[in-house]
Structure formats: C-alpha cells, structure tokens
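Here the complex is missing a single protein chain, while all its other protein chains stay put.
Order as written gives the chain letters A, B and C; numbering starts at 1 within each chain.
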Amino acid sequence: MSIETSIQTSATPLGRDDLARLVAKDIKPGSFVNLGIGQPTLVSNYLNADRDITLHTENGMLGMGPEAKGEQIDGDLINAGKIPVTELPGASYFHHADSFAIMRGGHLDICVLGAFQVSATGDLANWHTGAPDAIPAVGGAMDLATGAKDVFVMMTLLTREGASKIVEACTYPLTGVGCVTRVYTDKAVFLTGPGGVQVRETFGCTLEELQELVPVPLTAAPAVVP
Amino acid sequence: MSIETSIQTSATPLGRDDLARLVAKDIKPGSFVNLGIGQPTLVSNYLNADRDITLHTENGMLGMGPEAKGEQIDGDLINAGKIPVTELPGASYFHHADSFAIMRGGHLDICVLGAFQVSATGDLANWHTGAPDAIPAVGGAMDLATGAKDVFVMMTLLTREGASKIVEACTYPLTGVGCVTRVYTDKAVFLTGPGGVQVRETFGCTLEELQELVPVPLTAAPAVVP
Amino acid sequence: MLNFVDTVADAVAEIKDGSTVMIGGFGNAGQPFELIDALMDCGARELTVVNNNAGQGDQGLALLIKEGRVKKMICSFPRQSDSWHFDAKYKAGQIELELVPQGNLAERIRAAGAGIGGFFTPTGYGTMLAEGKETRIIDGRGQVFETPIHADVALIKALKADGKGNLVYRKTARNFGPIMAAAAKQSIVQVSEIVPTGALDPETVVTPGIYVNTIVKVA
Partner (left out) sequence: MLNFVDTVADAVAEIKDGSTVMIGGFGNAGQPFELIDALMDCGARELTVVNNNAGQGDQGLALLIKEGRVKKMICSFPRQSDSWHFDAKYKAGQIELELVPQGNLAERIRAAGAGIGGFFTPTGYGTMLAEGKETRIIDGRGQVFETPIHADVALIKALKADGKGNLVYRKTARNFGPIMAAAAKQSIVQVSEIVPTGALDPETVVTPGIYVNTIVKVA
C-alpha cells in the first residue's frame, strides 16, 4: 500500500458538515475550546455532551450551550457572533479582560478559526483582505490566534478562483505569526509548523494530486498523528 | 495676632488618640481609605458611621468594619495586619490583584501610614531600617505609598534620641518618592510637596519653636487649608 | 462621591466637549442605550468613544456618529452589516479610527484602571496593527508594547446597584462594564434595580462601589 492511498480516507472531498464532524472528533474529551464565527461554529453540532468539552465565548462565558431557540432567547446571553445562545450546567461568566486572559494566557486547548490564507510555517491571515478601501475590523481574531495551545483552521483549500489558500507566504495582512498547528480543508488535513506542511489525510484525491494544487512542498505525516 | 499663635491649636503636644481623632476629622465624608498597620489603625475608632467612610484592606475587601470580638471572630475575615475584623453592610470581597488594582490605580482617596522618615519633598521611608543584618520585608507599603490620591503619615515628630523624622533627605531606604502629602505628628501637622514644608497647626509649641526641632525650612500654611 | 440621580439627562449633564467616553456593551448585551441617547441629547461634541464596535443601525452610538459628534473611535470591530453611519464617515475621512485587537482593548482598559503604565503582549506581533509600536522578544516570543486607555467618563449598564454603588451584572451583558468603570474618572451606570445596602452578597459583587460615581435607574 502506497503512502498516497494510505492517507486517502474519503473517496470524495468533504462537505462542511463532514469536516465539522471530523474536527469535533479530533477534540479530546475534557478540552476547553473556542469556536470562531462562521464555519467553525458548525463544530458545536458534533460535540456530544458525554465528551465533556467546554466552549468559551470571548464576550465573557465558559460553558456555552447550543444556539437559543424560541423562549430560550435572552438578549443578555449571546456569543461572539452576537447570536443568542444557552447556558450549560457548570457555566461561568466573567468580564472582558478576564475572558481574554483565558485566551491570551494559553488556557484554551484549541481554537478553531476560518482563514483567507495559511502559510507553510503556520502564519495566519483571516482578518483583512488588504483592499485599500476596506474598513478594517479585527475583533478577537489576533488574540485567539496567538493564545490557544492549538489553532485549528477550517476552510476550503481553494479560493473561488482556484488558488490555494495554503501558501508559501501570506499575501493578505497577517493575523498571527507561526500560530496555526492544523488546517482542515475539504480536500485534506494539513499539519503546519516549523517542520513544513505535512498531510494527515486526503479526501477525494491522492497526495500527488493534492501537491499539484498546493504551492508548498507536502509530505505525508507520520501515521501516529491522531 | 501673629502667625505663630494663630496656628497653635493646642497648648500641649497631642497624644496618639487625639492625633487619630484629628486625622479622622480631616477625612471627607464618602471617602475610601486604607489605614496602615500600627498607629494609623487607631483612626478607625473615630470614623463615625454617619460620615460614610469606606475602609479598604489590601488582602481583599472594601467595607471593613471594626475589630472582631468574641463570637464575631472568623479566621477567614482578617485585615492586612492579620487581625480578625468584621464586615459592614455594602462590603465586597475580591482577589489580591483586584485589591491592589484599587490601590495602584489611584482609586483610594487617602491612605494613612506610619513612617521612619519623611523628606521635605514628600519622600517616604517606612519599610526598612537599612540595618545590614535586617531581613527586609515590604508588604503593601510601596503600593499604598504610590497609589493613593493622598498619603497621610502619622508619627511622632522626633525619634527616641530626639532627631527629627522630617528630614531634608531620607537616610533610610525609600518606600516611595514624593508621595506624602501630609504629616500628622504629636507636635504639628505638616503639608509636604514640591512647594516645601508648610505647617498647618502646632500643638504645644510655636512655629519658631518647631523650626528649632526640624532641619528643613518651615512656613505657615495658608489659612484656607482644611 | 456617589450620586443617585433621577434621569439619564441628569446623569450625563457634566460630560464636556472633547471628552473620552467609554461605552460598555458587546452587541446589544450590556449597551447602556438610554445613557447613549442622553449623551446624544446633551450636545457634547468632539468625543473620543471607546466601544467594541462603532455603532449599529440607526440608533445609539451609530446616531452619535451620524451627527458628527464623534471625532475618534477606539474599537476592535467597526465593520458590521449595519454599521453604515460609521462606514460613511470613515470613507469620507470625517472620523478617526484606532483599531485595537479586542483582547488588547480589554487589557488596555484594565491597565488604566489598575495603574499599569503599559504592558507587552504577543497579540498583534508581526501584524500591521503593531506597525510603529515598540516590540521586544520575551522568552522567545515576539511581543508588542501597549499602553493604557484612560477615559473621562464611562457609560455602563448593570443589573443592580446597592446604596454603596456596588454592582452586579447579568450573563454576557457583564462584558466591558467592570473594566470601564475602573478606567474612567467618572463612571455613570444605568441599572434595572436599586437595592438596599446589604442586599447584595459581598462575595458576589462584581464592581465595588469605589468605581461608581453616578447611578440612574432605567425602567
């Protein structure tokens, strides 16, 4: 069995929900996690209560529950995306400086973020397109990128124009330097870091086919990586 | 009426309790105050409840009440001197960093401290005798000295050997630079600051007699000083 | 000195032109809408406003911006789907923007209240938001020097106050309230309820009354 076939774990690219399910599966029981706005929020649908994973929202809460519906909706209980959410048993509230101290102090096990680009060395660009007339807005992205023990990125591998979002060096303005540890895309899971870009698994393509899409050298990750 | 007689408000030097009563009288209603260990603690005996003065203790409390007696004694409720105290209605508890943020952030109106020496420019020495074999111990003295809006010192004017504790420059190690605003002693109340040392009132001596004891130039304070 | 007033107009009456005003809230949670409306009515101009966002829709802070009363915004996320008044002023060059990562915003506000002269943080290192700022490597990590954000006034919303000005908040509406109350010279608080002194458990007070100057009950 070649390396290429051994890491291809799906015959087709993954959809957003399948990818969210995969990220959820990779989060260890007992972890403290922050899910970014957008695609990462889908991960919460696959975190079963029996795995004791605690969600942090940077506007001041640990123990966030699912989105609030109907009579559950309470304007004083929202997440970082300003969506009404619920409170699980064992939750706690704190002010903004204490909340960001949790992120910045390295206490979150994982944060999951969207991205425009990730570089071969784990640089992240996800806050600004760099367009000269754009109004810049950063929110908590830079704090999440630099603070969590592991930063997982979820994104499509290619832009609508077909360009790889995994790049040698980011062309968009950076969110953080060397911070991304893992990239989940529709076509593959990548491990990033000082040792270059390793591919843990591919979806609907071989490593060789993947390499044709991505302009940085790829190697197969050692099989032990969970 | 000469200036000398106009500022002599007592025929005799003040005792410790009279001095504490005078300091208490000078604390404006509604103030937040920290009273240092030792002589300053006496001030609390003269802060009537109707003046709405809130006491802070740096080990994590606002709204500290009088010393606990008998069945009131609770090992979890002590002051900075580790003496059991009581809790007044409207009290609050907080951790050590939040407590020192109150002091260091300039939120206390007044702290009252003891001193070995105070310089003409308001430098304070109250934590270390400078003896080579002494074990140094600073506690919260430096935070109180630099943080409060007004730093009042209470001390006897003279050492047991008869030397003035108000000095041109402190010979003991400093606690803080230019921080003392007022010095209450058995023989006089002094105002310190960039403008030199002014005498607000004297007890049992004239300004001229006081000047003979104190090795820095003294002037009578303008009458308007409360 | 703590002051209980009857109307939001009285509460904001002393806010002067050119003031730096912190406004609590994240999204609608914790936004002191009535105090912001009163600030609108009181006429103060040339304001520097510190808030996580830069106004939404046609109300509150967005309206202050629309009317040209805000000289400068210090915030982390000005661009939202309904931040059209800020967008227009910004594109017209009629409002200054100091964009601050949200954690730096919170920590800089906290630093002001706690008497910290400045601090180093990894957040923002190597990004355009650190350009022109002092940096150094500490324990192998690049860090950026950030300075405290002080304010003349904070407008915040809490759930309850007691007679000593102690505050408690509700759920994620707590957000910036406690740190803004400590960072501003004058903290003006709208509460849903005023309770007798002694009715709040001292273990659960979030903002001690020492940080509070003016309280107004808003129905």
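The rule is short, and it goes like this: contacts are C-beta pairs under 8 Å (C-beta built on N, C-alpha and C of every residue); 3 or more make two chains touch, one makes a residue touch a chain.
Keep in mind the model is a prediction, meaning the values are calculated, not measured.
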item: Touched by the hidden chain, restricted to displayed chains; value: A, B, C
item: Listed residues C:Ile116, C:Ala199 or C:Val218, member touching the removed chain; value: C:Ile116
item: Sole contact to the chain not displayed, among B:Asp17, B:Asp74 or B:Glu168; value: B:Asp74
item: Candidates B:Thr57, B:Ser164, B:Thr185 or B:Thr202 - the one touching the absent chain; value: B:Thr57
item: Full-complex contact with the absent chain, from A:Gly70, A:Gly90 or A:Pro132; value: A:Gly90
item: Residue numbers in chain B that touch the chain omitted from display; value: 57-61, 74-79, 82, 87, 93-97, 99-101, 103-104, 123, 128, 133-143, 146-147, 173-177
item: Chain A residues that touch the omitted chain in the full complex; value: 30, 32, 54, 56, 61-63, 87, 89-94, 97, 100-108, 147
item: Interface with the unshown chain - residue positions in chain C; value: 107, 111, 114-122, 136, 138-139, 141, 143, 147, 168-171, 201-204
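The definition used in the following text is that only the chains that are shown with their structure count from here on.
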item: Contacts common to chain B and chain C (chain labels); value: none
item: Distance between the centres, which are taken as Cα means, of chain C and chain B, whole angstrom; value: 35
item: Centre distance in Å when chain A and chain C are each reduced to the mean of their C-alpha atoms; value: 30
item: Contacts with 2+ other chains: residues of chain A; value: none
item: Junction residues of chain C, two or more chains touched; value: none
